[in-house]
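Only a single protein chain was left out; the remaining protein chains are all shown in position.
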Amino acid sequence: MIDSKAIATALGRIARHTAGATDELCSADGALGDGDLGITVSKGFAEAAAADLPADVGLALLEIAKAFQRVSSSSYGTLVATGFMAAAKQSKGREAIDPADIPALVTAARDAMIQRGKGALGDKTVLDGMDAIARALEGLEAAGMIDAAIRAAGATVEEYRGKPNKLGRARMFGEKSIGLVDPGQLALLRIVEGLKS
Amino acid sequence: MIDSKAIATALGRIARHTAGATDELCSADGALGDGDLGITVSKGFAEAAAADLPADVGLALLEIAKAFQRVSSSSYGTLVATGFMAAAKQSKGREAIDPADIPALVTAARDAMIQRGKGALGDKTVLDGMDAIARALEGLEAAGMIDAAIRAAGATVEEYRGKPNKLGRARMFGEKSIGLVDPGQLALLRIVEGLKS
Amino acid sequence: MKKILNNPADYVDEMLEGMVVAHPEIYAQPVRRVIARAGGATAGKVGIVTGGGSGHLPIFTGYVGKGLLDACAIGDVFASPSAEQMAEAIRLADGGAGVLRLYGNYGGDVMNFDMAGEMVEMENDIRTTTVLLTDDVVSAAKEEAEKRRGVAGMVYAFKIAGAAAEAGSDLDEVTRVAQKAADSCRSIGMALTPCTIPQAGKPTFEIDEGEMEMGMGIHGEPGIWRAAIKPADEIADEMMTRLLDDQPLARGDKVSILVNSLGATPAEELYILFRHAKKRLDAAGVEIVMPLVGRYATSMEMTGATITLIKLDDELEGLLKAPAHCAFWTV
Partner (left out) sequence: MKKILNNPADYVDEMLEGMVVAHPEIYAQPVRRVIARAGGATAGKVGIVTGGGSGHLPIFTGYVGKGLLDACAIGDVFASPSAEQMAEAIRLADGGAGVLRLYGNYGGDVMNFDMAGEMVEMENDIRTTTVLLTDDVVSAAKEEAEKRRGVAGMVYAFKIAGAAAEAGSDLDEVTRVAQKAADSCRSIGMALTPCTIPQAGKPTFEIDEGEMEMGMGIHGEPGIWRAAIKPADEIADEMMTRLLDDQPLARGDKVSILVNSLGATPAEELYILFRHAKKRLDAAGVEIVMPLVGRYATSMEMTGATITLIKLDDELEGLLKAPAHCAFWTV
């Protein structure tokens, strides 16, 4: 079972890992956008890791969403907040969640993010990574989840490298975006890697 | 006797000579001002040389003043026009002037220029050159006048090189103007040299 | 970085503080990074809010004022404000008749404004509507026009929607004319030099001394082509051709035209552009109403210009000409 304390520990790991990826993510975003993604992600997780999480898992996830909103209002920050908010709604009133519930939470987050950003799967965004993770976790034992998520996120980055970006700032680069990694997909990889770090 | 034709011939010479001094005068003015003096002088004399001069010497000199006004309204152009205008007033109604009248005409021009520019002798301007020429010509034979004017204008340039500019744009440079030639005095030297060229 | 500032992190807050103390009769900042009308919301009037990144004055905050906007949420330079700040702007603009969210189509802004709309609907029971500006013709093909960015066309939309709200129209009506204004706007930009985001400390893009970029966005988004600087008339011609291709005009049509500096380009050069743009419209038999030439939507010290055309019918023309007042513009 995963409680609010376990979530706090995981956030601390992600915060440390993404802090180290700040420059990498900024330059990936610099090539296709405004170059702020590393800041958004590292600041967001630092703020979330520093937050005092309530015992109710739903409220804890809401707190994380709010932390993201406070420190970043770039697209990715808002999307991450949206994802956590959707997961929060599903787990409200519980002091712990079952690992078996995780695929459903990821799916809920993915769907909320699709709605918020009016994006589609296949547009070469973080959504594709979320979708790959959700599908990879389906029916897995708790023990294998993190590795599966990392594999899925990493495979998404590579799969989309050769495709053009169709959403967000990167869309303007059109064919020039082929060959470049989507910064949001890369950020998602670094985030899930953080869970294992 | 000097008639309107002789004046036209002299203008042609000055125009040719000052055209060759354009860059030199622009860079002298560039060091202490806005760098347009070479253009002002060469354009002004070119326009004057191209003008159709009436036989009346006074009206001819007025035409020269107007030509200067037309093509340049930088300080030097206006001062030259003012000088010619003053000389024009003194010679109106005559078809030719006596070389012996020239010192008086230069003096009249100098005085009008002092009034127009609210300057004083010693401020390191074209006025000092005009004054030196007026004094040098006093009582001279026609034959020696041009050489005397060139000597006087040249000596003024050298005499003032070591002094600070006290008028016009160059004033702002204060002590930094010491060691630099006043562009207006240099221009006057090139103009009188033109008479001999 | 050739900028006049203190700590780059304070750029936006000090700028807002200066603006409010310079014009206390127009602007107030009841909540950090939210500018509202000095007198508060007007009871019974539809509120209009906008929001977006800083660095575009008079856009966005500058246009809060009578006959224009009621409140504005403002982010860091070129960055979206937060959903919470936008929600505050909506609350401050609310006079009980609902609030129109009127802003440019940028991903981050849209997500945050949508979230803000949900927040105030749930928490404050305020009815809101949205109109997005999508006037930049080079930012997406005509078939995907809804994906285009919003640029200087915002100025017309603010003015026209603001006039309708001031005249007492209800939320649906204000939303309708705002959408009509947005639909009638087409813009295109060109840039000669970048600007510097204070906290980044380096130019937003690089460009050679002799080069220009046609179609560049106001944050340095890539344009259509980059090449040696062309003569002003050729620049104006290409810009007008692209605008008129996208929204053909017929003899007898009426437009307003905004020739706008991105910041450093001086008024002198805007008039040189205007002169040729007008020739194009004259030749097409199109009448110009209330032309705007100046700095209406900038990118700080960027060099370049944008041209916006808005096709007017009698309704839009009347609203465009109605009185309005803010620190940057008086009609």
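Every chain is named by a letter (A, B and C) in the order it is written, and numbering of its residues begins at 1.
The definition used in the following text is that a residue touches a chain if its C-beta (ideal position, glycine included) is under 8 Å from a C-beta of that chain, and two chains touch if they have at least 3 such contacts.
Note that the structure is a prediction, hence the values are computed from the model and not measured.
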(Q) Going by the stated contact criterion, tell me the shown chains that border the hidden chain. (A) B, C
Q | Residue touching the undisplayed chain, where the options are C:G96, C:G168, C:P231 or C:P248 | A | C:P231
Q.
So one chain is hidden, and I want to know which residue out of B:D34, B:D98 or B:E158 touches that hidden chain in the complete assembly.
A. B:D34
Q) For chain B, which residues reach the chain that was dropped from this view? A) 34-36, 69-70, 73-75, 78-79, 82, 116-118, 167-169, 171-173, 176
Q) If the missing chain were put back, which residues of chain C would it touch? A) 1-7, 11, 14-19, 21-23, 54-55, 57-58, 62, 192-193, 209, 229, 231-233, 235, 263-275, 278, 291, 293-295, 298, 300-301, 303, 305, 327-328, 330
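Rule of thumb we're sticking to: only the chains that are shown with their structure count from here on.
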**Q.** Mean-CA-position distance for chain C and chain A (Å)
**A.** 32
(Q) Between chain B and chain C, what distance separates the C-alpha centroids? Give it in angstrom. (A) 56
Q | chain A-chain B separation of Cα centroids, rounded to whole Å | A | 79
